[in-house]
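Report on the following structure.
Removed from the display is one protein chain of the complex; every other protein chain stays in position.
Chain IDs A, B and C follow the sequence of writing; residue 1 opens each chain.
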Amino acid sequence: MKLHEYQSKQIFAQHGIPIPHGRVAAIADEVRAIAEELGGKVVVKSQVLVGGRGKAGGIRLAKTPEDAAGLAAKILGMEIKGLPVRKVLVDEAVNIATEIYLGITNDRTSRCPVMIASSEGGVDIEEVARTDPKKIVRKRIDALLGWRDYQGRDLASAIELPREHWRSFMSIARGLYETYIECDATLAEINPLVITKEGHLLALDGKMVIDDNALYRHPEIAEMRDIDEEEPEERQARKFGLSYVKLDGDIGCLVNGAGLAMATMDVIKLHGGEPANFLDIGGGASAEKVREALSIILLDSNVKVVLINIFGGITRCDEVARGILEALKKHKAKLPIVVRLVGTNDEEGRKLLAKADMMTAKSLAEAAQMAAELVKEKAPA
Amino acid sequence: MKLHEYQSKQIFAQHGIPIPHGRVAAIADEVRAIAEELGGKVVVKSQVLVGGRGKAGGIRLAKTPEDAAGLAAKILGMEIKGLPVRKVLVDEAVNIATEIYLGITNDRTSRCPVMIASSEGGVDIEEVARTDPKKIVRKRIDALLGWRDYQGRDLASAIELPREHWRSFMSIARGLYETYIECDATLAEINPLVITKEGHLLALDGKMVIDDNALYRHPEIAEMRDIDEEEPEERQARKFGLSYVKLDGDIGCLVNGAGLAMATMDVIKLHGGEPANFLDIGGGASAEKVREALSIILLDSNVKVVLINIFGGITRCDEVARGILEALKKHKAKLPIVVRLVGTNDEEGRKLLAKADMMTAKSLAEAAQMAAELVKEKAPA
Amino acid sequence: MSILIDENTQLLVQGITGREGLFHTSQMLAYGTRVVAGVTPGKGGEWVLDGKVPVFDTVQIAVEATGANCSVSFVPARFAADAMLEASAASVELIVCITEGIPVQDMMRVRRALDLQGTRLVGPNCPGLLSPGASKVGIIPGHIAKRGKIGIVSRSGTLTYEVLYSLTASGMGTSTCVGIGGDPVNGTSFVDVLSMFEEDPHTDKVVLIGEIGGTDEEKAAAFISDQMTKPVVGFIAGRTAPPGKRMGHAGAIVEGGTGLASEKIRVLQSAGVRIADHPEQIPELLQ
Partner (left out) sequence: MSILIDENTQLLVQGITGREGLFHTSQMLAYGTRVVAGVTPGKGGEWVLDGKVPVFDTVQIAVEATGANCSVSFVPARFAADAMLEASAASVELIVCITEGIPVQDMMRVRRALDLQGTRLVGPNCPGLLSPGASKVGIIPGHIAKRGKIGIVSRSGTLTYEVLYSLTASGMGTSTCVGIGGDPVNGTSFVDVLSMFEEDPHTDKVVLIGEIGGTDEEKAAAFISDQMTKPVVGFIAGRTAPPGKRMGHAGAIVEGGTGLASEKIRVLQSAGVRIADHPEQIPELLQ
């Protein structure tokens, strides 16, 4: 789960990381008031869960409260990469001398957290990683021993941070590690971490991603979820514990297991089709879960054909069949459906589906081929 | 540094360990008020930093607030093992069904914390350890991984705790571990941990010892120190960073290094003398520190002879000599003093002392022998 | 004849009285696995499945009483880390964790602790192990495979069944099928299993089923190229998957260009692995 910039920075501040004074607002009048409080000169920053806000015009400097309100009115009407801006963060403007980078994430290759720093902070950090990888310094963290102050010093030294800032940098690194651990983050990032002309370090922007699997132990973070930022289908899927990603094609897929779901998509493509989604119903899905999964697909207006591929293990094919029938009944769908059921209770499942009007396939390849051809038949010649 | 029962229990409670309702008081009238608040039936417990309070009559059950005030008046006038009782803890009386034991301390042999539990809680736990060691169960804790819940279950199972109490026991064990870690304790102990007749677990008594070396990071605990409980000499020694223990003999010892200080005491005894104290001035002591150290000895009325044994390494013998002279000047002492100075700047040191009237020895054995004989000479024949 | 598990595996089931634990224990017993004990805290002393399996309160007691040397865990995600550490502390040699949804920071700590203790972990979020005709530890449907000389290692669950099913349909048998799980931090890796298959006299050829993300397939390719003599056939799921939701800049920096199916296929092919276009093509490539 991604957090907004303003949420991330609030959490950072709780762990002793200095951030600019600022507040979030949803209407332009509030922005004016906040700007007045902050002394007039502020930055108005759109709060949407995508990158590239600056380039899209979603981050603007205002010289007066009036100016801030005007910019906020504009930004609050924008869409950035398809996401409507519903909130802005109003931060005091600071005098930036230098921008550096500091982030922590999981390094799955070495199975431990890794802290990353660079003297070249700002929007182009990934470009730096590609073109000048020596400017990116990493410190692996022993998962049991945790972060140690000397590691912060090693990083500060490696990015050639002037010595007068070491103490502050080490304290921020420690705070960022604590944030990462205490929130079960998979990412906590400060970019840029600026050195102001007055000589202070300040987390100007912040980003956090929380491990969904660990949200149960962070109810206060779970409550921060911004449902406005989700696709309605994805929200619905999450509600029922389904793993769903919307794609651009027209063959709706319902599969058990992530690997098999991806393989199913691959085989559809191999036969000239285009998957409309990734949908994994997980292991041991109930009829209800299958019904909701199929409903999501049936409600997607792009879908022309549905392919259901179930290899029963924990999942029982009869239960799946029941869910399919419930969804069809509910939505009175007329879409062609190709079903392939193998494994636990597959006989019973197939019997249940026999009454319904759908095509059955024996293999994954056959199912994919059938689905792809059905789409072509339906397409205007 | 030892904490009082009431201080330990307050810290336990902050970590989720259930304790009886209660408050501390220094005068009998307060005790009456507290007892009224708590519903009348209370236990009045002397707060002194020694064991055996119960046997000494320092823990009494009161049936009424009046009764409580009367008992408190008595207890507040007591001395327990030489320590005057200045405070009592007034706890609600509880209906005890069972007494168990739970404690955590450092296991220096395996270099890790160890949690200890026993089904036989109460005052006789050490007796149990001697006579029925199987009743004492230990769980070593990986210093990096920390306490894990399954270990609490292992302990609960091993002491045959009825299953309905496991969850509560595991939570208390977790809380005790957290207490131990977060306070840098060398001991955190609940004895007894009782199961009430109503079926609740409750920390009836609590004891904590904090690592003096770690007090700098726990200012709130350092403030809990009860200076009333220290020998004045020990308080003075602590103030100047000296390690001092008062003993029963008459030869005052001033030595640098704990091992050498103990060896000096051993050699005094070997020659028929009795050391009046252990005193280690530490490494690299200044003249001021030496002056204060010698002052403590000179002010001890039991001391008949002083033995100063310095082997200079970091410690400079001239600095020591200066400190000795300052102390002698200040106290105008007439006690015989035997000095042995070897090592860094010993020549200069000896020169400085030459003017003063004291005996010098070449070896430790000689110094000890001289001191022991001086005592005998002074003794009435 | 098999790796990791065989007829002598004495299995302990953690979370045996839960719905899944109980169901799959009955399946494993039916398959012939020697399930010697179950653990559910608070239920020690009970017996489950018509008195076939005794339940204990703790792993330590279960191991002392039964000599179990392998554990399979169906414990819910929030207690799963503790369950693995408990089994490891009780000197269980092989832990197979089926549980999905374990927080990744838990797994980083568990993996480090298990490595220090020298405990082998398969999973989590995996279907477990099947040595056809000998033992089944986990949830792989036993009836879809038969004994033979092909070793299978996979990061996936149902996709593995798909492959087993098509092998069996083509008359091919399996020595051991190992589902290592798809979580970012897990126990046994592709390379671990490949080296066991390379050593196993009863395995002739190996099937590797990978998917997008991580660098495990790349490491496998290096191992195959340097140290394997047995032929390997592979399939990588996710060729058409959209680039995953990126984890900020740090994620991009750490992962770099790795993780894409096309890249994994390229390096595996360079290492001499024949890559199937779709799972059902695997039997053909094994011939």
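Methods note: a residue touches a chain if its C-beta (ideal position, glycine included) is under 8 Å from a C-beta of that chain, and two chains touch if they have at least 3 such contacts.
Since the structure is predicted, the reported quantities are computational estimates derived from the model, not experimental observations.
Shown chains touched by the hidden chain across the complete assembly: A, B. Looking at A:37, A:154, A:230 or A:274, the residue that reaches the missing chain in the full complex is A:154.
The omitted chain makes contact with just one of the residues B:101, B:166 or B:244: B:101. Among B:29, B:79, B:132 or B:266, only B:266 touches the chain left out of the display. The chain not displayed touches subunit B at residues 101, 103-109, 111-114, 116, 125-126, 129, 136, 138, 142-144, 181, 184, 186-187, 189, 191, 207, 209, 211, 213-214, 216-217, 245, 247, 255-260, 262-263, 265-270, 275, 278, 282-284, 311-315, 342-344, 363-365, 368. Interface residues of subunit A with the unshown chain, by the touch rule above, are 142, 145, 148-151, 153-154, 157, 163, 166.
Just so it is clear, only the chains that are shown with their structure count from here on.
When the partners of subunit A are compared with those of subunit C, the chains appearing in both lists are B. Taking each chain's centre as the mean of its C-alpha atoms, subunit A lies 28 Å from subunit C.
Annotation: 55 Å between the Cα-based centres of subunit A and subunit B. Each of the following residues of subunit A touches two or more other chains: 144. Across the assembly, subunit C contributes residues 109, 113 that each touch 2 or more other chains.
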